[in-house]
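All protein chains but one are shown in place.
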Amino acid sequence: MNDGTMTGDQDGGAAQRFDVTMTVNGIERTASCEGRRNLVDFLRHDLHLTGSHVGCEHGVCGACTVLVDDHAVRGCLMLAVQAEGRRVETIEGLSPEDGPLSDLPRLFAEQYALQCGFCTPGILMTLREVIRDTPDAGETELREALSGNLCRCTGYQNIVDAALAALALMRDGGEGA
Amino acid sequence: MAERRYIGQSTPRVEDDALLRGKARFVDDLTAPGVLHAAFLRSPVAHARLLGLDLEEARAIPGVVAILTLADLKDVLTEERLPLQFISKTLPPDITPYVLAKDEMLYVGEPVAVVLADSRATAEDAASIIGIDLEEMTPVGDLRAAVEPDAPPVCSTRAGNVCEAFEVGYADVDAAFREAAHSVRLSMNQHRGGAHPIEGRGILAEPDAGGGLVVRSSTQLAHEARAFLVALLDLDENRLRVVTPDVGGGFGAKFLLYPEEVVASAAALLLGRPVKWIEDRREHFLAAIQERDQLWEIEAACDAEGRLLGVRGSMIHDAGAYVPQGINLAYNAVTAYPGPYVLPAYHMDVRVGMTNKVPTIPVRGAGYPEGTFAMERTLDALAARVGIDRVEIRRRNLVPAESIPYATPLKSRSGAGITYDSGDFPALLDQVLEAIDHAGFEARRAEAARAGRRLGIGVACGIKGTGRGPYESAIVRVGRSGKVTVFTGAMPMGQGLKTAMAQICGDALGLPPDRIEVICGDTGTIPLGIGGFASRQTVVAGSSVARASAAVREKAIRIAAHLLEADGGDIELVDGEARVKGTNVGIDLRAIAASAHGSPGYALPPGVDPGLEASENFMPKGLTYGMGAHAVEVAVDEETGLVTLTRYAVVNDCGRAINPRMVEAQIHGGVVHGIGNALFEYMDYDDQAQPVTTTLADYLMVTAPEVPRIDVRIAEYPSPLNPLGVKGVGEAGCLPVAPAIASAVEDALGVREAAIQRVPLSPPDLIDLLRARAADAA
């Protein structure tokens, strides 16, 4: 942020704006936004990647979860400017554009782990880190790891089953996530 | 009749691919050139006279385009108030919400003015500095006090705070008490918070060049919304199109046309620019409907064997500050009370009370959970009094299988009798006991006790009326391209409705569901529609789709027979083709459709009218009732009051499962909603009727660790009331959860007589209960 990308006027202007550049799903993207713009709003409304959702804007529901430098974070609790120069992954990057769904989302479909699908992007991104970091997780650990994501539709069971299936697949040498 | 290849199978959901790639389109994913973002100024207090607004400073903020009050919208509105959603002859006329507050504000969060700006943030900046001149009036927060004759009024222009009082009942209940061997009294304080879909409400209203409007709304009722907007905005029906994008859950919160939607639409017309409003979570807490509170006082009588003789009592229902929909919630609750049991005599006095809180309309379950809780607690109390097992008293009172169909003496809101159309209730109870290994429970309890854990088990039943009318629409069309499209006024909010409709249509037309497109909730594609509520859509829309598909099938076969010079009886529809059975002579749907669409100057096949499509609006004769039996095992920490659910089993009758995995998934969601109501979700207000729980950190929705594995078993007792035999399951799962858990908790603690009469049950409540009992014992 100190590398000259700051375009905010220096004194007292109403809106301080920044050109923010980050790598999103492997592609470098730049857009201009206000300093107060949070990361998920930036992704959704400035980069038009509307796959990440907003459910509470106060850090509880997890619908806004994206990966920043491989770690799941709440996109509503991080400013877009704070992601300057970082690697961001969203649901849009999970499966190849014209190919079949990658393992984890495919297992979500197979296990009926989504209904309205509004919470799903956040849950998938959370699970990416969980599956990578705790490949031996059992049901209890998975439920604990999912405690930061609310889902009003599914009751979680099928989500947990999809995650368990992904872990099993990964142990068998698949990609899992 | 077509072969059943897809109905009854867990075919993959057609909705999933887009959702799993982030390519679904929810309302906040949409935008329009020149869009203005709305933020609302809302009442900061529960009751006040609105004297004026100081808008000057707010208007001066760069980016603010307009700030509008009710007076500013006059030119485009025909009415200042919203119409009552359900027609009523008994409710007073001044009971519905204003589009924007006029001169009195009746609840915290009531919309007062709207700011339109180039961004939501700027709109909020402006809204936050509007000066609001008000004179505070006495807020009425406590429901019991509100309905007292001398209570201060919720609204200064209304006569009293009881907007409607009615009685429900049958037979001579006092006589029943005279004969009774035992009786009990219960005083229940039931609370069900809000709906809280993870996606809030939202709307994008776009004016078109011809003075019309396209409204994209996250709603459960596209066609109803259009009807109200047409009336309020005085638009020609053809000038107003309501389209529903993907909807991120509804649960009742979106089954209403709200002031915010009217304001956004009116502002778009007035300013000639698109207007977008996306509800944030705080607004959902303040201004989206809730279900909230019911206070039940009942007395129940039974014979020496524990058979119910009669129940009488009263119920006060919290309507909030306005009645936008009707009194259905209160009505449902008291008529749901008898549930799957034989209740010979019943009388309830109901008062619908007003408070200075956000209005209530049904949340998933719609009053049935409260009625169910009251009945199931009654049975537990009576079992203790009579000295029989809690399961046994249920067995003795369930409507026996041989009495089905069973006409209860009650009527539903529509005036039709409540008749349980199919099922075997005792069988479901037996199955759930087996599912939870009820027989092995005492051994588990003893083993847990050795490790210092107190286990308990609870069983409860509920029955939900589903498939409410009057009708739902469907058009099934084979286009010139040969592609099959189903249009319906039904509204998906996550249930997998499109999949189910595609399965139903697919069976008729011999096409896999993923080759059928289903378009829902778009008033531009189908003229009629009702929407998504009351677990109705698979029943009602499904039946319409089934019939329309059958008609298309029949026509396609007729045309194919003509084109192939074969007998219609020899033709089958397979894989998008009409084939002469046992041959490879066939013709595809595209050619059949082309033939039915005709060519200029040429005749259509004989006896065929133009087009390959059919329209159907199935009208159910009555509600179809699906019974559910639940059993739960809990571990209670009697020192902290924490309850952990260790096992959960459900057997639920869905008539016929169109897609068994989707049915199970609906039940999972319902049960977990019910767990929230039983143990967690509480919408708290202070004594000034200020909401206290306005974030998801304070209002506790259930997360994954609180949920045990739920063993769902589907029972299929086909309904005679619709061609598919289906019953709805969207709400069923949440009905008997709270009473089952309450019963299990009491069982763990050795408490009897249904001492838990208040939900949600919080840990401190449980500690208080134990202390009170210890004090009683001492």
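Going by the order they are written in, the chains are A and B; count residues from 1 in each one.
Here is the rule we use: a residue touches a chain if its C-beta (ideal position, glycine included) is under 8 Å from a C-beta of that chain, and two chains touch if they have at least 3 such contacts.
To be clear about the criterion, contacts and distances are computed from a predicted model.
Select, from "Class I SAM-dependent methyltransferase", "Putative hemin transport system permease protein HrtB", "FAD binding domain-containing protein" or "Roadblock/LC7 family protein", the UniProt-recorded name of the complex's unshown chain.
In UniProt, the chain that is not shown appears as "FAD binding domain-containing protein".
Which of these touches the unseen chain: A:24, A:43 or A:72?
Checking the options A:24, A:43 or A:72, the one contacting the hidden chain is A:72.
Looking beyond the chains shown, say which of B:9, B:525 or B:695 touches the absent one.
B:695
Among B:182, B:196, B:254 or B:282, which one touches the chain that has been omitted from the display?
For the chain that is not drawn, the touching residue is B:282.
List every residue of chain B that touches the chain not included in the displayed model.
119-121, 124-125, 128, 280-282, 451, 639-642, 680, 682, 684, 686, 692, 695, 697, 700, 702-703, 705-706, 762-764, 767
If you put the missing chain back, which residues of chain A would it touch?
Chain A touches the chain not shown through residues 1-2, 8, 14-16, 18, 34-36, 38, 41, 57-59, 62, 65, 71-74, 76-79, 81-82, 126, 129-130, 144-145, 147-148.
The criterion applied here is as follows: only the chains that are shown with their structure count from here on.
If you average the CA atoms of chain A and of chain B, how far apart do the two points sit, in angstrom?
30
Across the complex, what residues on chain A touch chain B?
Touch list, chain A to chain B: 14, 34, 36, 44-45, 49-61, 63, 90-92, 94-95, 101, 105-106, 108-110, 112, 114-121, 124, 139-140, 142-144, 146-160.
Give every residue of chain B touching chain A within the complex, in rising order.
10, 12-13, 15-17, 19-26, 28-29, 31, 61-62, 121, 196-200, 246-249, 251, 280-281, 493-496, 661-662, 664-666, 668-673, 695-697, 701, 703-705, 707, 709-710, 733
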